[in-house]
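One structure is given below, encoded as structure tokens.
One protein chain omitted, others in place.
Our next item is subunit A:
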């Protein structure tokens, strides 16, 4: 927040930014006492609560409440709670009185991780980007409160202390709440800097806290984007072409308009919008619609054809993204080179809340509500499509019913579609995606082919390691879109070189001197692909970690020891590996069971996972336990870190057993949760997660639990049966999941 420290006091002294400003007044409430017995002075009982805003990021109420504005999007990962904890820690706020809300879409809230260019909740980057600057905000406001109290009491600020929302003078035993100080504090400058706490001083960071949104997520009161209801709002659904990039040619809307409740039909570039009084009528109207599609330019992507193309491409060198030593001479000198090819299909994110956008657009201004991980770019796309300056768009980031990357589309597809509808309708409208629309709507995890090779010298040691992938790349896709250039330029930026924004390295850390990793980053403008939770690590770590077990078995080495002996440069990897193996009782699987292990580090975090499972003669798998050890640096809210690992395991198992979108001559074959299976309760295994404490800066935790589950399971299958698994999902290979019936139902 270096830019902010130069801002004048005027910028900080605003009362409430809620809807156009003005004093925010709520009713009732009295201040609570701090935990010490210093007899605080009480504000008047039952007076109105006045909230004072300090800077862009927080408000303090006269009832000593703290409201934190968070620039990242809550998609279930708990970021509202986590950022609020970081602010409250340095502010020494009363945690029981803290609230967190989504910020407006504005540059002040851009994530420093992305060069402060945008708000984008992807790449496990929220805590990594906001942690330090938000703590700094908290610390500065704390100092402001101290200064204000010192002035009031006419004492030296240096002797004052803070605790749970109070400034305390230990000499006189006086104390006063931040809430009581907040009006006076508006008269002073916010200190430009303040000292941050050292980790041993933390009282909130590092403690397991209940999510701030827990209550509203158990009583149905939380308003997601899909729940937004504004006066005179209509509901629209879009009939889309059967193949991507198709367009409506001839539209017969008579039958649709005859459906009671259907009001308008609009032919758009992307499809045909049916606008109705409610969702049910819109759906019925869409079914009655007759559309002839122009498919001259439509996508004819075919899953099987694409697979054979990718597998051919594996024979050609790609763009090198990691070159250690000299692979080719090592290969020539090798006693033996072993190779394996892998293939992974497209997958849908299938978040529980289907995509939706509410827009109120009248031609001169717009208000938009949507659950999005990419609000800055969404808003810019909206301004281009609606022909409005961004200042005329009030954009509300809504809590998301899941995201997993689908709501983080830097191409803004769903907001763009909705803006096209709104531009035609010019009345308040909710544009809804049915589950089928969402499933067939593209922007999938891209399919990938991977080739691994290891060269072994005469001592049997790995002398060269290669890793080649062919996959569609979100960034390559972005570079094919002219509109994206315009948007980035409009935002005052320039498009960085492609290799600067890709993040494909699997962080292979084992002791091998000669390593070559190269990629074919396919740009296929007709086949919309996107990132999905853990991005390419899902496929590349699967290949890397299963191939490693094959190499280990050639020399008869234990997979855990094999890894352990080759991590001389990777202490944090080694620590999680040891911790997971110990917690899982590695080597002591229950009778009839085997174990598999996998390891990775990325997003500034590290994880090792052990799967213990049994497999029947007809390939039915019972997972007895999945043990994870994670080092994410400072775990801001340990219970939510563990929750993210549990979540990632379930997410991964869905992908591993079932995750597959297939295209037949351009047409997506799946439509709902019946033909696109995700894990259900009876398939959810027992889990134990070990958190390795550290005072390093926080790493990302939303994705790191995903990639190792697949290879750990495949390695356990390999140990049990000798079968090497070179493609997913497992269902296609005849494997199935038994009922898991854990005894304990997770860790307690």
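Basically, a residue touches a chain if its C-beta (ideal position, glycine included) is under 8 Å from a C-beta of that chain, and two chains touch if they have at least 3 such contacts; residues count from 1.
Rule of thumb we're sticking to: contacts and distances are computed from a predicted model.
Per its UniProt entry, the chain excluded from the display bears the name "(2Fe-2S)-binding protein", taken from "Branched-chain amino acid transport system permease protein", "(2Fe-2S)-binding protein", "Tryptophan synthase alpha chain" or "RsbT antagonist protein RsbS". For the chain missing from the display, the contacting residue among A:401, A:633 or A:666 is A:401, taking the whole complex into account. Across A:66, A:204 or A:226, the single residue that touches the chain missing here is A:226.
From the options A:639, A:696 or A:727, the residue with contact to the chain not on display is A:639. Across A:307, A:396 or A:435, the residue that sits in touch with the chain not pictured is A:435. For the chain missing from the display, the contacting residue among A:63, A:108, A:353 or A:612 is A:353, taking the whole complex into account. Mapped onto subunit A, the interface with the missing chain covers residues 74-78, 210-211, 213-224, 226-227, 229, 235, 260, 278-280, 350-354, 399-404, 434-435, 639-640, 643, 646-651, 672-674, 678-682, 684, 686-687, 739, 741-743, 745-748.
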